[in-house]
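With one protein chain removed, the remaining protein chains of the complex are shown where they sit.
Letters are used for the chains, namely A, B and C, taken in the order the chains are written, and counting of residues starts over at 1 for each.
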Amino acid sequence: MNKDGATAHVLSKERADFLLRDFGRGFVKFCGFEGIAADPGRFESRVQIESRHRQQDGFIHAGVMATMADHTAGYAAFTLVSQDHRILTVEFKINFLRPASGECLICRATVIKDGSRIIIAESEVCDLHGRQESVVAKALVTLTAVPVNRIVSKD
Amino acid sequence: MNKDGATAHVLSKERADFLLRDFGRGFVKFCGFEGIAADPGRFESRVQIESRHRQQDGFIHAGVMATMADHTAGYAAFTLVSQDHRILTVEFKINFLRPASGECLICRATVIKDGSRIIIAESEVCDLHGRQESVVAKALVTLTAVPVNRIVSKD
Amino acid sequence: MNKDGATAHVLSKERADFLLRDFGRGFVKFCGFEGIAADPGRFESRVQIESRHRQQDGFIHAGVMATMADHTAGYAAFTLVSQDHRILTVEFKINFLRPASGECLICRATVIKDGSRIIIAESEVCDLHGRQESVVAKALVTLTAVPVNRIVSKD
Partner (left out) sequence: MNKDGATAHVLSKERADFLLRDFGRGFVKFCGFEGIAADPGRFESRVQIESRHRQQDGFIHAGVMATMADHTAGYAAFTLVSQDHRILTVEFKINFLRPASGECLICRATVIKDGSRIIIAESEVCDLHGRQESVVAKALVTLTAVPVNRIVSKD
């Protein structure tokens, strides 16, 4: 693990806008998640809940919250690396605090350890009923930054 | 945690068939996952990969594997409880061993601790390239069985 | 998972004092950990670092931090249950943010989900160099409360 602590990071408006657009591709677009805020070491996303997000009992599926927690953590990490790096998830762990059934979910991810090899982030998923927000899941996510030229893209 | 070890469980053909059909509802149907085998304490699922399952670099999204690992573990737990119980995920942790890019994923979940309050399962997600199978993710999943009458369904 | 949210808990001075003393028994006494503060849903502990807490490179061993994170989370849970209940750890996950090498560790645990079956807590372990405190590990801990009469004690 690197010993470097928090460093001052600057996130240009162009890069933030790019990440907000880039967030919603592939599986994440299919799930309907949208990036809504990008700051250095932080990212926020949102999804309007529809019937396709639910499980057999009508609650929001754990997989929806897990995907959101993972992907939002990944983009929080993207705010701290240069454009020639990709972020891959090494592992994550998520606890579901209570069944979620609101009309909307918000996810906020924060990098708690920046490093050149290993980046660690926390994600919180909140359920919205009207203006009432409650935390429904918390995740700890381990990510790694890999130079683009070491990835063989499948696009 | 209960101290009861593995007990002999019987899974009727009716119950197994019901669980295989029930597996693919809501978010899981939307994701295209299918139940393919149900045995006492074990469940197997599969998904044909399409472009909607990928992430920004063309690999299969971590959220697809996480959702599959969680949901398949849940149904492995369902094979051990009576029909008046629902299974909810308390938490899970998943490690991604290598980028997945095959045409199909298979997930196999096994209950490693059965109990009246807490059920623990392991899931393994495999990537298929032709007939070549490789493990791409492993998860440890903690579940709880709740009597149906204690759940307020959202259906 | 239970749906009950945060409830108002009262922790008597007698119960708090009992938990602070009870904290340091068996393996935890052997490790030199001490309870230093108990509030409803919160617990704080501390250990003076000696050579026996280190690993092969001279850093504080991950197992010291993990044991502290787990045990302190357990006592945070104890503040919310009646005296006829025991707390057992179902599972935990801990991320190590940076190597720890200070003269003292402080651990603060907070219950983030109270329930009659499942209790979830977060623990933060901080390294102290003089007056400088830095977070070295974060854990998410799942616990269960079991009535004493269901445990066959080994004392």
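Assume a residue touches a chain if its C-beta (ideal position, glycine included) is under 8 Å from a C-beta of that chain, and two chains touch if they have at least 3 such contacts.
Computed from a prediction, not measured in an experiment: that's the story for all the values here.
J.: With touch as defined up top, name the shown chains that contact the chain not shown.
T.: A, B, C
J.: Would you mind spotting which of C:90, C:105, C:118 or C:145 touches the chain that isn't drawn?
T.: Answering carefully, the residue with contact to the hidden chain is C:90.
J.: In the whole complex, not just what's shown, which of B:21, B:98, B:129 or B:150 touches the removed chain?
T.: Residue touching the chain left out of view: B:98.
J.: Residues of subunit B in contact with the chain that isn't shown?
T.: That gives, for subunit B, the contact residues 1-3, 5, 93, 95-99, 112-113, 120, 122, 134-135, 138, 140, 142.
J.: For review purposes, identify every residue of subunit A that touches the missing chain, sorted by number.
T.: 1, 3, 88, 90-91, 93, 117-118, 120, 140, 142, 144, 146, 152
J.: At which residues does subunit C meet the chain that is not included here?
T.: Listed in rising order, the touching residues are 22, 25-31, 51-59, 61-64, 66-68, 70-71, 86, 88-96, 99, 101, 151, 153-155.
In the analysis below, only the chains that are shown with their structure count from here on.
J.: Counting in whole Å, what is the centre-to-centre distance of subunit A and subunit C, each centre being its mean C-alpha position?
T.: 28
J.: Distance between subunit A and subunit B based on Cα centroids, please, to the nearest Å.
T.: 23
J.: Averaged over CA atoms, how far is the centre of subunit B from the centre of subunit C? Could you give it in whole Å?
T.: Distance between chain centres, rounded to whole Å: 31 Å.
J.: Residues touching two or more other chains, restricted to subunit B: which are they?
T.: Where subunit B meets two or more other chains at a single residue, that happens at 88, 90-91, 93.
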